[in-house]
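Take this structure first; my questions come after.
Just one protein chain is left out here, and the rest sit where they should.
A, B and C label the chains in the order they appear, each numbered from 1.
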Amino acid sequence: MRLAVPLTGVIPPLCTPLTRTGDVDTRSLAALAGRLLDAGVHGLFVLGSSGEAAYLTDAQRRTALETVVEAAAGRVPVLAGIIDMTTARVCEHAASAVASGADALVATAPFYTRTHPAEIADHFRRIRTSTQLPLFAYDIPLAVHSKLTADIVLPLAADGTLAGLKDSSGDEGALRRLLTDVRRRGLDARFSVLTGSELTVDGALLAGAHGVVPGLGNVDPHGYVRLYAHARAGRWAEAAAEQDRLAALFALTDAGDPTLMGGSSAGLGGFKAALRLLGAIDCQATAAPQVPLDDEAVGRVRKLLEEAGLLP
Amino acid sequence: MRLAVPLTGVIPPLCTPLTRTGDVDTRSLAALAGRLLDAGVHGLFVLGSSGEAAYLTDAQRRTALETVVEAAAGRVPVLAGIIDMTTARVCEHAASAVASGADALVATAPFYTRTHPAEIADHFRRIRTSTQLPLFAYDIPLAVHSKLTADIVLPLAADGTLAGLKDSSGDEGALRRLLTDVRRRGLDARFSVLTGSELTVDGALLAGAHGVVPGLGNVDPHGYVRLYAHARAGRWAEAAAEQDRLAALFALTDAGDPTLMGGSSAGLGGFKAALRLLGAIDCQATAAPQVPLDDEAVGRVRKLLEEAGLLP
Amino acid sequence: MRLAVPLTGVIPPLCTPLTRTGDVDTRSLAALAGRLLDAGVHGLFVLGSSGEAAYLTDAQRRTALETVVEAAAGRVPVLAGIIDMTTARVCEHAASAVASGADALVATAPFYTRTHPAEIADHFRRIRTSTQLPLFAYDIPLAVHSKLTADIVLPLAADGTLAGLKDSSGDEGALRRLLTDVRRRGLDARFSVLTGSELTVDGALLAGAHGVVPGLGNVDPHGYVRLYAHARAGRWAEAAAEQDRLAALFALTDAGDPTLMGGSSAGLGGFKAALRLLGAIDCQATAAPQVPLDDEAVGRVRKLLEEAGLLP
Partner (left out) sequence: MRLAVPLTGVIPPLCTPLTRTGDVDTRSLAALAGRLLDAGVHGLFVLGSSGEAAYLTDAQRRTALETVVEAAAGRVPVLAGIIDMTTARVCEHAASAVASGADALVATAPFYTRTHPAEIADHFRRIRTSTQLPLFAYDIPLAVHSKLTADIVLPLAADGTLAGLKDSSGDEGALRRLLTDVRRRGLDARFSVLTGSELTVDGALLAGAHGVVPGLGNVDPHGYVRLYAHARAGRWAEAAAEQDRLAALFALTDAGDPTLMGGSSAGLGGFKAALRLLGAIDCQATAAPQVPLDDEAVGRVRKLLEEAGLLP
């Protein structure tokens, strides 16, 4: 389906449920997509960091994307992550995602290598040239160890290379300046700025962001849909209250013991444990070599779900 | 004077004007303090990073603080930075600041050394024990290379070690979680959370921050006072518009060429060039070994002041 | 072929020559392998960082590996990099490398994700379980942003998961402690510690390293073979003199202008420009989106080759 221009709204980055043996659990994934659609989300982002894209083989990525495309059934656009180290490898993922029915693509800057702004810009231009689909840049310095600065992004927005940006940098100051620049250049009607920071969505929308890609939206899509609606209606106090509730719930991402596991294991494990407790997926397994949450951590997740009103 | 509990409002971190020969320009500093007071700020923070505390000798620090204490004349509280590497050195600055008439103290985590959360907490406890003045923690990872996490701050807030936090971490997500936790524990009536991030003040106030310590407030104090008033009155759209204007103005902090100078030179040089262009201080010199802005950069600062409506 | 245990000697990480259109130049690659073999190297490492593994598609990786396996023709062992983000993806590269005829595998810690020592250890154990080939750990924090500490490596050496370590961390202090521990535990007869730091090979061999994997060895294999022979014969002054000459030559990795290109572009571009000037490969192109060296930079490379006695 054709993407709205600019893309707006709540577009959760779907978790990829796995079976106990590490396969993509397509039944649970379709159910998760359905659950999000029922909550009123405006798009679905598959194969992002929350989707464990870094852990999935190419075949698993394809399975996950095709499952969601089918589940979405054209009701909302499906964005596909095409995450890999550098351009040629990313372009292969792009071609695969097109074949699987994605509506738009989401790529990071090059990583593993020591890169440069000129190379990052060229990287996005080459990806865009290789495909017809709208392309979003994914700013995630925690993973790729470089920042997509306004100096990189604005020319790519102006020349149509990029249809938008998913900002998971956590740098809300830079986001504010980018939004100001985007509007000043008259690009806000065709370049979509989406925040990936679950904890500052009210502020980002107040600052003019077009939408949000919240990992926590897997767990509480209704919360983010309400927050977005409050913001669009100018009910900022209500938006902030909803954000506060979601900020408290976000503690499930560090329910795991940081001395025993990595940040990704804890964060993704928390999302999946919550989804299993909510009955949204069958199994909370994360991909190897992530450390699973222990029972105590899962107990903390349950308590947070109760406090957030998601479990009785 | 006794600090309001909790401390709220706009509390600019004063620049320290210097003469051409590198001395503290007390006339300009007093004038700057007066200009901020006339604009309606709620406190003055001397000897922070914006005040070039890292560049001033102990005697210069004393001169700067005493100048501002005298200029404030008890109309608003004066907070004094006591920035040094570790506890014993910081405690000496604390004693000096008390003698100079400060109303409250602002200290960072230890730096230069490789520290630990337990040591950071002990550091603040020892500083607090050494003085009667209210103590604020200054979270500035860009300078000290560690983050004041909620795990460190909340116990210090609960036991009365800290009267507040100046958050210059730029980590708005962590700030949101901290604010949520502060309220949940009933500490928000006595623990003041102030954002030092000039670009996201609307969002921080929406999230419940008590106030703002904006370096850019040296240049445009009226803007931040208006922004704060809008926020307190629930006029969020107006607050965001004011913040947008200030975000555009903030570009003066990178008017300097980053291939020729450090980030501190560019930022502080931008503030001081603006203040000189506005007639608020006599000389735009920054302390050695900072590289001064060249004429081209000063031209860019002038243009930004014009665009912001601060120069005709 | 069966690897010597422990693996010792000079094992250059081959560059992957490309054609002007970005394909693997198999003729040049075979010629490069032949050139290194003629110089007396003790092994060949394909698809490392110097081989632009991060830039090559899976098909290109296969082509490169098969070309070198064929060129080596069993005279020396061929080690294959299996670089990817996490375990399942790495295991697929491992299977492919086995099918292509590699004699041993070289894998990094997980990257892109935020990982943990326990996860890194599990990662290597799972890779080892998935294949029969000897497995080397590749410590390259500049690329993967975590360090393979002795606490991770020693148990994996002791239990036979790892046949060795390629240390490109640049942390010579940690290397010394690791070598000391390896010997104390009696593991040095079966666990091979190879330094990837071209500039400190004499010191590393003096400290007991088993061999070296020098990117610069593409350009001057004779130099590293001589250096290794001097060290093994206890001619340390001669080893140091050879290392000094190679250290001066290493400047070709920053012939490129760092304001115009990334560190990888400059380093790999320098190697390839030198190889082309030496007639060892046909074309100096690096993979997109790397910025090519300009003529001035290539001139600097030529001068360095002359100073090192490699060009008249």
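Rule of thumb we're sticking to: a residue touches a chain if its C-beta (ideal position, glycine included) is under 8 Å from a C-beta of that chain, and two chains touch if they have at least 3 such contacts.
Computed from a predicted model, the values in this text were never measured in an experiment.
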{"item": "Shown chains touched by the chain that is not drawn here", "value": "B, C"}
{"item": "Which of B:S168, B:Q243, B:S264 or B:Q284 contacts the chain that the document leaves out", "value": "B:S264"}
{"item": "Chain not shown: contacting residue from B:C15, B:V68, B:A102 or B:I120", "value": "B:I120"}
{"item": "Hidden partner interface residues of chain B, rising order", "value": "22, 49, 54-58, 60, 83, 85-89, 92, 110-116, 118-120, 122-123, 126, 142-145, 260-265, 287-291"}
{"item": "Touch residues of chain C, complete complex, unshown partner", "value": "170-174, 176-177, 180, 184, 197-200, 202-204, 206-208, 234, 236-237, 239-240, 243-244, 247-248, 250-251"}
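The criterion applied here is as follows: only the chains that are shown with their structure count from here on.
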{"item": "Number of steps on the shortest touching-chain route linking chain B and chain C", "value": "2"}
{"item": "Cα-superposition angle relating the copies chain B and chain A, to nearest 5°", "value": "180"}
{"item": "Interface composition of copies chain A and chain C: same or different, split at half", "value": "same"}
{"item": "Whole-Å gap separating chain B and chain C, where each centre is the average of the chain's CA atoms", "value": "49"}
{"item": "Centroid distance [mean C-alpha coordinates] between chain C and chain A, Å", "value": "35"}
{"item": "Residue list for chain A, restricted to those that touch at least two other chains", "value": "none"}
